[in-house]
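Heads up, one of the protein chains got dropped from this complex, but the rest are sitting where they should.
And now, subunit A:
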Amino acid sequence: MRRWNIVAVIISCALILSGCAGRIELNELIIVSSIGVDYKKDKTIVHFQVVNPGGTAGGQGGAPSGGSGGSVYTYTVSGETLYDAVEKGRNILPRKLLFSHITSVIIGEKYARTKGIAPIFDFLERNHEVRDNLIMFVAKNSTAKNILSIYTPIFKNPGESLKNRVRLAATSTGISDGIKEKDVVRWRYGEFRDPVIQGVEIVQINDSQSETSNLENINANDKTYRISGLAVFNKEKMVTWLNNDQTRGWSIINQRVKDIFILSHKCDSQKGNVGFMVKSVDSKTKVLYKDGKLKYVVNVKGKAILQEVTCAVDVGNPMALLEMEKRVNEELASHIKSTVRKAQKEKTDVFGFGKLLYNKHPEVWKKYKENWKEEFSDVELETNVSIKLESVGARVETIHEQK
(Lines give C-alpha, C1' and ligand atoms only; values in the text may rest on other atoms or scores of the structure.)
Protein backbone atom coordinates (compact mmCIF):
# COMPACT_ATOMS: atom_id res chain seq x y z
CA MET A 1 0.00 0.00 0.00
CA ARG A 2 2.77 2.38 0.94
CA ARG A 3 4.64 1.50 -2.20
CA TRP A 4 1.62 2.44 -4.30
CA ASN A 5 1.37 5.76 -2.51
CA ILE A 6 4.95 6.56 -3.41
CA VAL A 7 4.39 5.56 -7.03
CA ALA A 8 1.26 7.72 -7.18
CA VAL A 9 3.15 10.70 -5.79
CA ILE A 10 5.98 10.28 -8.30
CA ILE A 11 3.61 9.96 -11.24
CA SER A 12 1.50 12.94 -10.25
CA CYS A 13 4.64 15.01 -9.67
CA ALA A 14 5.93 14.07 -13.11
CA LEU A 15 2.64 14.98 -14.71
CA ILE A 16 1.71 18.08 -12.75
CA LEU A 17 5.12 19.69 -12.32
CA SER A 18 5.99 19.34 -15.97
CA GLY A 19 2.64 21.00 -16.71
CA CYS A 20 2.68 20.22 -20.39
CA ALA A 21 5.80 22.34 -20.79
CA GLY A 22 6.68 22.84 -24.41
CA ARG A 23 3.32 21.72 -25.64
CA ILE A 24 2.02 23.67 -28.60
CA GLU A 25 -0.74 22.80 -31.03
CA LEU A 26 -0.15 22.82 -34.76
CA ASN A 27 -2.60 25.68 -35.24
CA GLU A 28 -0.68 27.85 -32.81
CA LEU A 29 2.45 27.54 -34.91
CA ILE A 30 3.67 29.14 -38.05
CA ILE A 31 6.09 27.13 -40.11
CA VAL A 32 9.06 29.14 -41.35
CA SER A 33 10.25 27.77 -44.67
CA SER A 34 13.00 30.26 -45.51
CA ILE A 35 14.89 33.04 -43.79
CA GLY A 36 16.37 35.94 -45.68
CA VAL A 37 18.91 38.39 -44.30
CA ASP A 38 19.58 41.83 -45.79
CA TYR A 39 21.61 44.85 -44.86
CA LYS A 40 20.24 48.33 -45.02
CA LYS A 41 21.57 51.47 -43.40
CA ASP A 42 23.43 49.75 -40.56
CA LYS A 43 20.40 47.63 -39.78
CA THR A 44 19.91 43.95 -40.21
CA ILE A 45 16.70 43.16 -42.00
CA VAL A 46 15.32 39.68 -41.60
CA HIS A 47 12.65 38.15 -43.80
CA PHE A 48 10.63 35.18 -42.67
CA GLN A 49 8.94 33.30 -45.40
CA VAL A 50 6.17 31.39 -43.64
CA VAL A 51 3.92 28.69 -44.98
CA ASN A 52 0.21 29.23 -45.10
CA PRO A 53 -0.95 25.65 -44.62
CA GLY A 54 -4.40 26.34 -46.02
CA GLY A 55 -2.94 27.71 -49.20
CA THR A 56 -0.19 25.13 -49.53
CA ALA A 57 -1.86 21.82 -48.84
CA GLY A 58 -4.44 22.02 -51.55
CA GLY A 59 -7.49 19.87 -51.84
CA GLN A 60 -8.48 19.81 -48.19
CA GLY A 61 -12.16 19.40 -48.77
CA GLY A 62 -13.27 19.21 -45.19
CA ALA A 63 -11.19 21.83 -43.44
CA PRO A 64 -13.44 24.79 -42.71
CA SER A 65 -10.63 27.30 -43.11
CA GLY A 66 -10.58 26.41 -46.77
CA GLY A 67 -7.60 26.45 -49.06
CA SER A 68 -7.59 30.17 -49.56
CA GLY A 69 -4.85 32.73 -49.76
CA GLY A 70 -1.30 32.53 -50.95
CA SER A 71 0.85 29.55 -50.23
CA VAL A 72 3.52 31.56 -48.45
CA TYR A 73 3.88 35.01 -46.95
CA THR A 74 7.05 36.93 -46.24
CA TYR A 75 7.32 38.99 -43.09
CA THR A 76 10.07 41.57 -42.92
CA VAL A 77 11.49 42.97 -39.68
CA SER A 78 14.57 45.02 -38.99
CA GLY A 79 16.80 45.19 -36.00
CA GLU A 80 20.30 45.80 -34.76
CA THR A 81 21.30 42.19 -35.03
CA LEU A 82 19.75 39.02 -36.31
CA TYR A 83 18.26 37.95 -33.03
CA ASP A 84 17.13 41.47 -32.29
CA ALA A 85 15.18 41.33 -35.53
CA VAL A 86 13.75 37.93 -34.66
CA GLU A 87 12.73 39.28 -31.29
CA LYS A 88 11.06 42.29 -32.84
CA GLY A 89 9.34 40.00 -35.30
CA ARG A 90 7.26 38.64 -32.46
CA ASN A 91 5.31 41.88 -32.50
CA ILE A 92 4.08 41.50 -36.03
CA LEU A 93 3.87 37.76 -36.44
CA PRO A 94 0.48 36.19 -35.71
CA ARG A 95 1.79 32.94 -34.27
CA LYS A 96 4.88 31.41 -32.76
CA LEU A 97 7.61 30.76 -35.29
CA LEU A 98 8.71 27.19 -35.84
CA PHE A 99 12.30 27.17 -37.06
CA SER A 100 12.78 23.43 -37.39
CA HIS A 101 11.46 23.21 -40.93
CA ILE A 102 13.56 25.90 -42.56
CA THR A 103 14.76 24.64 -45.91
CA SER A 104 16.95 27.54 -46.96
CA VAL A 105 18.66 30.64 -45.68
CA ILE A 106 19.23 33.41 -48.20
CA ILE A 107 21.80 36.08 -47.55
CA GLY A 108 21.65 39.31 -49.48
CA GLU A 109 24.87 40.01 -51.38
CA LYS A 110 25.31 43.34 -49.69
CA TYR A 111 25.01 41.78 -46.26
CA ALA A 112 27.48 39.08 -47.22
CA ARG A 113 29.98 41.64 -48.47
CA THR A 114 29.68 44.19 -45.66
CA LYS A 115 28.62 42.34 -42.50
CA GLY A 116 29.86 38.88 -43.34
CA ILE A 117 28.36 35.58 -42.38
CA ALA A 118 29.60 35.41 -38.78
CA PRO A 119 26.50 36.94 -37.11
CA ILE A 120 24.18 34.69 -39.10
CA PHE A 121 26.07 31.58 -38.21
CA ASP A 122 26.21 32.50 -34.57
CA PHE A 123 22.42 32.49 -34.56
CA LEU A 124 21.98 29.43 -36.75
CA GLU A 125 24.42 27.32 -34.78
CA ARG A 126 23.12 28.41 -31.41
CA ASN A 127 19.41 27.99 -32.00
CA HIS A 128 18.26 24.51 -31.04
CA GLU A 129 15.39 24.42 -33.49
CA VAL A 130 17.33 25.22 -36.63
CA ARG A 131 18.54 22.18 -38.52
CA ASP A 132 22.07 21.89 -39.76
CA ASN A 133 21.12 20.59 -43.19
CA LEU A 134 19.39 23.69 -44.46
CA ILE A 135 20.76 25.00 -47.72
CA MET A 136 22.60 28.31 -47.75
CA PHE A 137 22.31 30.83 -50.57
CA VAL A 138 23.67 34.21 -51.42
CA ALA A 139 21.34 36.39 -53.48
CA LYS A 140 23.48 37.28 -56.49
CA ASN A 141 23.31 40.94 -57.48
CA SER A 142 20.17 41.19 -55.43
CA THR A 143 18.69 41.18 -51.98
CA ALA A 144 17.18 38.30 -50.07
CA LYS A 145 13.94 40.25 -50.12
CA ASN A 146 13.75 40.02 -53.90
CA ILE A 147 14.37 36.30 -53.89
CA LEU A 148 11.74 35.75 -51.23
CA SER A 149 9.20 37.80 -53.13
CA ILE A 150 8.73 35.29 -55.91
CA TYR A 151 6.01 32.72 -56.09
CA THR A 152 7.18 29.60 -57.80
CA PRO A 153 5.13 27.42 -60.13
CA ILE A 154 4.76 23.66 -59.52
CA PHE A 155 6.04 23.97 -55.97
CA LYS A 156 3.75 25.98 -53.78
CA ASN A 157 6.48 26.44 -51.24
CA PRO A 158 9.34 28.43 -52.82
CA GLY A 159 11.80 27.08 -50.26
CA GLU A 160 11.08 23.60 -51.46
CA SER A 161 11.33 24.74 -55.04
CA LEU A 162 14.74 26.20 -54.30
CA LYS A 163 15.87 23.00 -52.62
CA ASN A 164 14.75 20.95 -55.58
CA ARG A 165 16.42 23.30 -58.02
CA VAL A 166 19.72 22.76 -56.26
CA ARG A 167 19.40 19.06 -56.85
CA LEU A 168 18.50 19.57 -60.48
CA ALA A 169 21.15 22.19 -61.02
CA ALA A 170 23.75 19.68 -59.88
CA THR A 171 23.91 18.56 -63.51
CA SER A 172 25.50 21.91 -64.22
CA THR A 173 27.20 22.85 -60.98
CA GLY A 174 28.14 19.35 -59.91
CA ILE A 175 27.19 20.13 -56.30
CA SER A 176 24.65 17.41 -55.67
CA ASP A 177 23.16 18.38 -52.32
CA GLY A 178 23.86 22.06 -52.26
CA ILE A 179 26.05 23.83 -49.74
CA LYS A 180 24.48 23.16 -46.39
CA GLU A 181 24.79 24.98 -43.12
CA LYS A 182 26.85 22.17 -41.65
CA ASP A 183 29.36 22.43 -44.51
CA VAL A 184 29.91 26.11 -43.91
CA VAL A 185 30.12 25.60 -40.15
CA ARG A 186 32.77 22.94 -40.67
CA TRP A 187 34.77 25.16 -43.01
CA ARG A 188 34.57 28.17 -40.74
CA TYR A 189 36.02 26.32 -37.80
CA GLY A 190 39.74 25.81 -37.99
CA GLU A 191 42.34 27.59 -39.98
CA PHE A 192 42.45 25.59 -43.14
CA ARG A 193 39.90 26.80 -45.56
CA ASP A 194 37.48 29.46 -46.65
CA PRO A 195 33.79 28.81 -47.17
CA VAL A 196 31.74 29.10 -50.34
CA ILE A 197 27.99 29.44 -50.62
CA GLN A 198 25.85 28.84 -53.68
CA GLY A 199 24.35 31.81 -55.42
CA VAL A 200 20.80 32.33 -56.49
CA GLU A 201 19.88 35.08 -58.89
CA ILE A 202 16.75 36.49 -60.38
CA VAL A 203 16.19 36.06 -64.09
CA GLN A 204 13.74 37.80 -66.37
CA ILE A 205 12.17 35.66 -68.99
CA ASN A 206 13.36 37.78 -71.88
CA ASP A 207 16.91 37.85 -70.66
CA SER A 208 19.45 36.83 -73.29
CA GLN A 209 20.35 33.16 -73.05
CA SER A 210 23.11 32.60 -70.55
CA GLU A 211 25.78 29.96 -70.86
CA THR A 212 24.25 27.77 -68.16
CA SER A 213 22.46 24.69 -69.25
CA ASN A 214 18.94 25.21 -70.45
CA LEU A 215 17.58 23.12 -67.59
CA GLU A 216 17.44 26.24 -65.53
CA ASN A 217 15.64 28.31 -68.10
CA ILE A 218 12.29 26.67 -68.04
CA ASN A 219 10.53 29.83 -67.14
CA ALA A 220 6.91 29.50 -66.37
CA ASN A 221 6.76 32.87 -64.71
CA ASP A 222 7.68 36.34 -65.71
CA LYS A 223 10.21 36.19 -63.00
CA THR A 224 12.05 33.31 -61.50
CA TYR A 225 15.40 32.56 -60.01
CA ARG A 226 18.18 30.26 -60.88
CA ILE A 227 21.05 28.66 -59.06
CA SER A 228 24.13 30.40 -60.23
CA GLY A 229 27.75 30.20 -59.25
CA LEU A 230 29.44 30.19 -55.89
CA ALA A 231 30.04 33.09 -53.56
CA VAL A 232 33.60 32.95 -52.24
CA PHE A 233 34.18 34.13 -48.71
CA ASN A 234 37.39 35.29 -47.19
CA LYS A 235 36.61 33.51 -43.92
CA GLU A 236 33.78 35.89 -43.03
CA LYS A 237 33.17 38.37 -45.78
CA MET A 238 32.26 37.66 -49.34
CA VAL A 239 34.89 38.60 -51.87
CA THR A 240 33.93 37.32 -55.29
CA TRP A 241 31.80 35.04 -57.40
CA LEU A 242 32.81 31.88 -59.22
CA ASN A 243 31.00 31.46 -62.51
CA ASN A 244 29.28 28.22 -63.43
CA ASP A 245 32.29 26.62 -65.07
CA GLN A 246 34.41 27.51 -62.11
CA THR A 247 31.73 26.15 -59.80
CA ARG A 248 32.03 22.85 -61.61
CA GLY A 249 35.78 23.01 -61.18
CA TRP A 250 35.32 23.64 -57.48
CA SER A 251 33.00 20.71 -57.03
CA ILE A 252 35.35 18.38 -58.91
CA ILE A 253 38.32 19.32 -56.75
CA ASN A 254 36.22 19.02 -53.59
CA GLN A 255 34.74 15.65 -54.67
CA ARG A 256 31.21 16.95 -54.46
CA VAL A 257 30.14 15.37 -57.75
CA LYS A 258 27.95 12.49 -56.64
CA ASP A 259 25.84 12.12 -59.72
CA ILE A 260 26.38 13.40 -63.20
CA PHE A 261 26.98 16.73 -64.83
CA ILE A 262 26.50 17.91 -68.35
CA LEU A 263 29.26 19.37 -70.41
CA SER A 264 28.56 21.15 -73.64
CA HIS A 265 30.95 23.05 -75.81
CA LYS A 266 31.44 24.33 -79.34
CA CYS A 267 33.09 22.10 -81.89
CA ASP A 268 36.54 23.05 -83.14
CA SER A 269 36.35 25.44 -86.02
CA GLN A 270 32.94 24.27 -86.98
CA LYS A 271 29.41 25.29 -86.40
CA GLY A 272 27.55 23.21 -83.87
CA ASN A 273 27.88 21.81 -80.42
CA VAL A 274 28.94 18.64 -78.70
CA GLY A 275 27.23 17.66 -75.46
CA PHE A 276 28.28 15.05 -72.96
CA MET A 277 26.90 13.59 -69.82
CA VAL A 278 29.82 13.03 -67.48
CA LYS A 279 29.38 10.45 -64.78
CA SER A 280 31.30 8.45 -62.16
CA VAL A 281 33.64 11.37 -61.65
CA ASP A 282 36.34 10.61 -59.16
CA SER A 283 38.96 13.17 -58.28
CA LYS A 284 42.03 13.06 -56.12
CA THR A 285 44.22 15.97 -55.16
CA LYS A 286 47.80 15.37 -54.12
CA VAL A 287 50.32 17.80 -52.71
CA LEU A 288 53.98 17.56 -53.68
CA TYR A 289 56.67 19.38 -51.75
CA LYS A 290 59.92 19.64 -53.63
CA ASP A 291 62.79 22.05 -53.35
CA GLY A 292 60.84 24.38 -51.13
CA LYS A 293 58.05 24.66 -53.62
CA LEU A 294 54.48 23.42 -53.33
CA LYS A 295 52.75 21.74 -56.17
CA TYR A 296 49.19 20.44 -56.20
CA VAL A 297 48.16 17.74 -58.62
CA VAL A 298 44.48 17.19 -59.37
CA ASN A 299 43.73 13.82 -60.95
CA VAL A 300 40.24 13.40 -62.34
CA LYS A 301 38.83 10.16 -63.68
CA GLY A 302 35.41 9.57 -65.10
CA LYS A 303 33.21 8.41 -67.93
CA ALA A 304 31.27 10.36 -70.49
CA ILE A 305 28.35 9.53 -72.69
CA LEU A 306 27.78 11.44 -75.88
CA GLN A 307 24.45 13.18 -75.76
CA GLU A 308 24.42 15.48 -78.73
CA VAL A 309 26.49 16.22 -81.83
CA THR A 310 25.38 18.95 -84.17
CA CYS A 311 28.68 19.44 -85.97
CA ALA A 312 30.04 17.23 -88.70
CA VAL A 313 32.22 14.76 -86.85
CA ASP A 314 32.55 11.19 -87.97
CA VAL A 315 31.32 9.54 -84.83
CA GLY A 316 31.99 6.09 -86.28
CA ASN A 317 35.71 6.85 -86.50
CA PRO A 318 37.68 5.89 -83.37
CA MET A 319 40.24 8.57 -83.99
CA ALA A 320 37.55 11.22 -84.04
CA LEU A 321 36.22 9.90 -80.78
CA LEU A 322 39.64 10.10 -79.18
CA GLU A 323 39.84 13.64 -80.42
CA MET A 324 36.51 14.38 -78.83
CA GLU A 325 37.64 12.81 -75.58
CA LYS A 326 40.71 14.98 -75.61
CA ARG A 327 38.57 18.07 -76.06
CA VAL A 328 36.44 17.12 -73.08
CA ASN A 329 39.51 16.61 -70.94
CA GLU A 330 40.98 19.93 -72.00
CA GLU A 331 37.70 21.66 -71.32
CA LEU A 332 37.41 20.27 -67.81
CA ALA A 333 41.05 20.96 -67.06
CA SER A 334 40.60 24.55 -68.12
CA HIS A 335 37.59 24.86 -65.79
CA ILE A 336 39.57 23.50 -62.88
CA LYS A 337 42.52 25.76 -63.64
CA SER A 338 40.38 28.83 -63.96
CA THR A 339 38.73 28.04 -60.62
CA VAL A 340 42.03 27.73 -58.83
CA ARG A 341 43.38 30.83 -60.50
CA LYS A 342 40.37 32.81 -59.40
CA ALA A 343 40.69 31.56 -55.83
CA GLN A 344 44.40 32.30 -55.83
CA LYS A 345 43.71 35.81 -57.06
CA GLU A 346 41.43 36.41 -54.08
CA LYS A 347 43.78 34.56 -51.75
CA THR A 348 40.99 32.33 -50.50
CA ASP A 349 41.72 28.67 -50.03
CA VAL A 350 38.30 27.26 -50.85
CA PHE A 351 39.68 23.82 -51.73
CA GLY A 352 41.23 22.76 -48.44
CA PHE A 353 44.72 22.79 -49.95
CA GLY A 354 46.05 23.91 -46.57
CA LYS A 355 44.43 20.97 -44.85
CA LEU A 356 45.91 18.63 -47.45
CA LEU A 357 49.35 20.00 -46.77
CA TYR A 358 48.84 19.70 -43.01
CA ASN A 359 47.85 16.06 -43.40
CA LYS A 360 50.76 15.19 -45.71
CA HIS A 361 53.58 17.39 -44.44
CA PRO A 362 52.69 18.84 -41.03
CA GLU A 363 56.19 20.29 -40.57
CA VAL A 364 55.96 22.16 -43.86
CA TRP A 365 52.53 23.43 -42.89
CA LYS A 366 53.95 24.90 -39.72
CA LYS A 367 56.25 26.96 -41.85
CA TYR A 368 53.53 28.12 -44.20
CA LYS A 369 50.81 28.47 -41.62
CA GLU A 370 51.34 32.12 -40.72
CA ASN A 371 51.39 33.29 -44.25
CA TRP A 372 49.22 30.70 -45.91
CA LYS A 373 46.99 33.06 -47.83
CA GLU A 374 49.98 34.51 -49.66
CA GLU A 375 51.57 31.13 -50.18
CA PHE A 376 48.34 29.70 -51.47
CA SER A 377 48.12 32.25 -54.19
CA ASP A 378 51.53 31.14 -55.47
CA VAL A 379 51.20 27.36 -55.46
CA GLU A 380 51.61 25.52 -58.70
CA LEU A 381 48.74 23.43 -60.05
CA GLU A 382 48.80 20.43 -62.33
CA THR A 383 45.65 18.81 -63.66
CA ASN A 384 45.37 15.34 -65.15
CA VAL A 385 41.89 14.82 -66.45
CA SER A 386 41.07 11.52 -68.03
CA ILE A 387 37.42 11.22 -68.90
CA LYS A 388 36.75 8.15 -71.03
CA LEU A 389 34.09 8.33 -73.67
CA GLU A 390 32.01 5.32 -72.81
CA SER A 391 29.28 5.42 -75.37
CA VAL A 392 28.08 7.49 -78.28
CA GLY A 393 24.49 6.77 -77.44
CA ALA A 394 21.93 4.81 -79.38
CA ARG A 395 22.71 6.46 -82.68
CA VAL A 396 25.97 6.63 -84.60
CA GLU A 397 25.49 8.97 -87.53
CA THR A 398 25.40 12.70 -87.05
CA ILE A 399 22.67 14.81 -88.60
CA HIS A 400 25.02 15.77 -91.38
CA GLU A 401 25.61 12.20 -92.43
CA GLN A 402 22.00 11.25 -92.44
CA LYS A 403 20.51 10.67 -95.85
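Going forward, a residue touches a chain if its C-beta (ideal position, glycine included) is under 8 Å from a C-beta of that chain, and two chains touch if they have at least 3 such contacts; residues count from 1.
Here, contacts and distances are computed from a predicted model.
**Q** Just to verify: the chain that's not displayed, which of "Spore germination protein", "ABC transporter permease", "ATP-binding cassette domain-containing protein" or "Gas vesicle protein" does UniProt list as its protein name?
**A** In UniProt, the chain that is not shown appears as "Spore germination protein".
**Q** Touch as defined at the start, partner being the missing chain; which of A:129, A:282 or A:330 qualifies?
**A** Answer from the full complex: A:129 touches the omitted chain.
**Q** Touching the left-out chain: which of A:44, A:74 or A:157?
**A** Hidden-chain contact among the options goes to A:157.
**Q** Can you work out which residue in A:36, A:53 or A:302 touches the chain that's missing from view?
**A** A:53
**Q** Of the residues A:103, A:254 or A:329, which one touches the chain left out of the display?
**A** Within the whole complex, the residue contacting the unshown chain is A:103.
**Q** Would you write out the residues of subunit A that touch the absent chain, in ascending order?
**A** 14-15, 18-20, 22-27, 29, 31, 33, 51, 53-54, 56-57, 60, 62-65, 67, 98, 100-101, 103, 129, 131, 157, 160
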